[in-house]
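A single protein chain has been removed from this complex, and every other one stays in its place.
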Amino acid sequence: MHKYVLKRLILMVPIILGVIFIVFTITSLTPGDPGRMMLGMTASQEAVDKLNEELGFNDPYVVRFAKYLGNIVRGDFGKSYKNNQPVFDEIFARFPTTLKLALASITVTILIGIPLGVLAAVRQYSKLDMISTVSALFIAAVPSFWLALVCILAFSLHLGWFPPNGIGSIAHYVMPTFTLSVVYAASILRMTRTTMLESIRQDYVRTARGKGATPAQVIWRHALKNALLPVVTSMGMSFGGLLGGAVVIEQVFGMPGLGTLLINAIKMKDIPQVMAITIFLATLFCTIMLLVDILYAFIDPRIKARYTS
Amino acid sequence: MTQLLVETRGLRKYFNTSRGKLHAVDGVDFSIEEGKTLGIVGESGCGKSTLGRVILRLTDATEGEVLYQGKDILTYGRKKMLDMRKKMQMIFQDPYASLNPRMTVSEIIAEPIRIMKTLEDKQQINRRVYQMMNVVGLSGRLVNAYPHELDGGRRQRIGVARALAVDPAFIVCDEPVSALDVSIQAQILNMLMDLQEEFGLTYMFITHDLSVVKHISDDIGVMYLGQCVELSSSRQLFERPLHPYTQALLDAIPMPDPDHAMGEILKGEVTSPIEPSPGCRFANRCKHAHEACLGQDIPVYQPFPGHQVKCVLYQEGAE
Amino acid sequence: MSEAFFTIQDLWVRYVTDHETVYAVNGLSLSLKRGQTLGLVGETGAGKTTTALSIMRLLPPRVSRVDQGNILFNGVSLMDLSEEEMRRVRGEKIAMIYQDPMTSLNPVMTVGDQVQEVLELHKKQSRRALYKRVDELFAMVGIPPDRKKEYPHQFSGGMKQRIVIAMALACEPELLIADEPTTALDVTIQAQVLQMIAKLKDELDTSMLLITHDLGVVAQTCDMVAIMYAGKIIESGTVHDIFHNKDHHPYTEGLFGSIPKLTVESRRLSPIEGLMPDPTNLPDGCAFAGRCPACMPICMAQEPDYCQRASHAIKCHLFTGENRGEAV
Partner (left out) sequence: MTSKTANWEFSEELFEEYKKKSQIAEVWRRLKKSKTAMLGLFVLTTIILLALFADLIRNYQSMAIEQNIMNRLQSPNSTHWFGTDAQGRDLFARVIHGARISLLLGFSCTAISVFVGLILGSVAGYFGGKIDGVIMRILDSIMSIPAILLSLAIVAVLGQSIPNLIIAMTVAYVPGFARIVRASVLTVIGNEYIEAAKASGLGTFRIISKYVLPNAFGPIIVEITMSVASVIKAVAGLSFIGLGIIPPTPEWGAMLSESREFMRYNPYLVLYPGLAIVLTSLSLNLLGDGLRDALDPRLKD
């Protein structure tokens, strides 16, 4: 198994390189004057030109890319134009907030989506099924930031149950987590329902019932494990979406996370910071997909066999 | 003596797998006379379907020759091969998966005609489609039906009509009746035999069912793990099966007669055709196996005229 | 001993969807004596599998309707049991072997666990005894017990079917339903599996309902035969009645004419013309009338009764009423 993990880790390298390449290419197209941004409006044109030359901004694209890669290998992602600090200082300061939000949201997503999806499938055409699938369809159409606004309006401004912004306490995380997770929970619910319905119709489920297994055993022991496979992948993908969604949600709730940092950096054209955040989040996402793949192999012996042989 | 239509020489097809080379077809030589039927029998994994696909160049051979009227078609370029396809057609096993679900019956039958441009005019094509549908016994109201609206037997008739539409001389039938019920199977088998007489067709009939192949074939080749272990006329094979595998295969068929006792049952299972070691591939299941069976490849012996067998038991016969 | 311990009486099953109603089983009756094997023969759509699932009470919920009929097992009506009581019958008293060994095992559970599960469900015993019994079962069907930690995908089709059989026989059931147990297997493997089923059945004194389309398999393994067409049994009797008697239902004649025979020298087969009637729209009278070479006016209008001669029953106008004399 560790051989497979190693293989997958090695496979991650070209993908991360690809990410760095894409991000670098996009940002290198930015019209802008890094020297001017660092030195401010008052600096002389000469000083700005000199700084640009020193930092290599006048080099050809390939040379700059090679230098950037070289620096990354050494762990140097550059310094922020804004405060001249290594970009990762700020990222590490902000990351816990985003991570907490994302982890809470994925947990809520799983806790709502999978059990409801299973129940809806097992009681197909029941009231519970109707209600949960219709509301899932409806919720999937709601943009999370609008839901966030509506929540603030209702629960903060009018009812005063939760604080509308900030990160001081657990209460601060309730609405952001809810608005971020409910949309993904809806899609996980729909997916679980579909795969469960398929799984219930399989021959091996009939075999289990033919053995005299109880309905609960049939569902949890035989049907669900098989139905979970595609759901697990989808959950991995959702986590990527969650990280992206967090960027917007942090804005609505005024949370000083990575998303807020990124948007400010983009607005300030703080290129090294933007690149570092993007690469960081992409790497995080790749790592999660790797974990998902390992989990997959753990659930499905056929996949495991394919990689260990 | 009648003319040979199709011949293979040293035909091999290997697939690369993660566990090594899979010898799907491993040195098969046979010939089919014009207007006759060669039955290819074997169990799953013996390479019989791959053999049919290699002959029609649906997949590339690793080695060997496929001769059509004496010319090796494996060397043909694109254009020449397209011409060849008018003469060689195929009927597939699964009447559900072998028809494009988005095309109507008439479109499916007309497709080879359109591609190979045997007919250009639309009305001519329609007439040809009509003719083919009549030949295979499909009713006119099905012209615009979709395959999923029809039962297995009718679908297989469409497959036959499609193969016949370009007026081929040689048809590879890959398990054409194994997915059908016995009563429908008999209808299709009779039809295939009628068509052979009517149009002078030459068949290569691939199946796992010895009793089916007995009815339709003039000659029979028995395959085991990529190799042809026995090849003879149909009559000889059933009167005097030589190879222990052929004997076991015949013994395993349950007879529809309660007084007929089951024959001796073959032990073990088919081994993997991945990187087989030299020697007889059947040796590990064979009750006659001894040292001579292992270590080196078994040549083909001919203990009786026209009856070839790949088994050391018949060594003297060859000398 | 010779009393029927398992009987199906006048069973009617429909499948109802929004679009159509499929009449799958239409008044089927059969009975089975202890220790016997009954072969239920028919083509696709004859209602064989529906019958098997009705016995197990595993018909798909919502769409299926059992309109009428009774299934008696040791004098108890299976229809009257609660779901919980029925659950205790399944796997312990009545077990089933399925057609496709590739899909009937759970791909994400070890084969050992799957066999063990049946025992856990029905037999209270110590862990040690349980493991020992699983090993015994594997040995019984000819699989080395140390392979029980492997997953289904690591076995061939024939091996998987052996595992399914081990599962079915784990609690030594009184009735074994085998639904086309060898159709998906190669002929040499089929012979191995059939032989094994026959041997184990005798050892455990199990009765068997063998569902198949293959008259060869029936001849080699069954004591009694029932031939199904369009959800009804059109002919039944002992193996001798079906394979050696002169009189047969025209459909049975047609089936025999359709199978390619190794022993007879003839090129042409004599198939039944036409197709099975549409199960959503069954004709009045005899369901086979449309394809029958001996069809008479009465066949279109009125459903024939069974003509019973000793153990042999034929549901055909040729053998009933005033036609009786002519045909024989």
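For the reader, a short list of remarks on this structure follows.
Note that the chains take the letters A, B and C in the order they are written out, and that residue 1 is the start of every chain.
We take it that contacts are C-beta pairs under 8 Å (C-beta built on N, C-alpha and C of every residue); 3 or more make two chains touch, one makes a residue touch a chain.
Not measured: the values here are computed from a predicted model.
Contact with the undisplayed chain is limited, among A:Tyr4, A:Phe145 or A:Tyr296, to A:Phe145.
Note that of A:Leu99, A:Leu197 or A:Val248, the residue touching the chain absent from this view is A:Val248. Contact residues of subunit A toward the unshown chain are 14-19, 21-23, 26-27, 29-30, 137-138, 140-143, 145-146, 149-150, 152-153, 157, 240-241, 243-245, 247-248, 251, 262-263, 266-267, 269, 274, 277-278, 281-283, 285-286, 289.
Think of the hidden chain as still there; on subunit B it touches residues 53, 56, 58, 81-82, 85, 89-90, 92-94, 97-102, 104, 106, 111-112, 115-116, 123, 126-127, 129-130, 133-141, 143-144, 146, 148, 159, 162, 166, 187, 190-191, 194.
Following the convention adopted for this analysis, only the chains that are shown with their structure count from here on.
Distance from the centre of subunit B peaks at A, each centre being the average of the chain's Cα atoms. With each centre defined as the average position of its C-alpha atoms, the distance from subunit B to subunit C rounds to 32 Å.
Look at where the CA atoms of subunit A average out and do the same for subunit B: the two points lie 54 Å apart. Subunit A meets subunit C in the complex at residues 125, 202-204, 206-214, 221-222, 225-226, 299-302, 305. Of all the residues in subunit C, the ones that touch subunit A in their complex are 56, 58, 62, 87-92, 95-96, 98, 100, 103-109, 117-118, 121-122, 151, 153-154, 164, 167. Residues 43-44, 156, 158-159, 186-192, 194-195, 213-221, 239-240, 243-244, 254-263, 266-273, 275 of subunit C touch subunit B in their complex.
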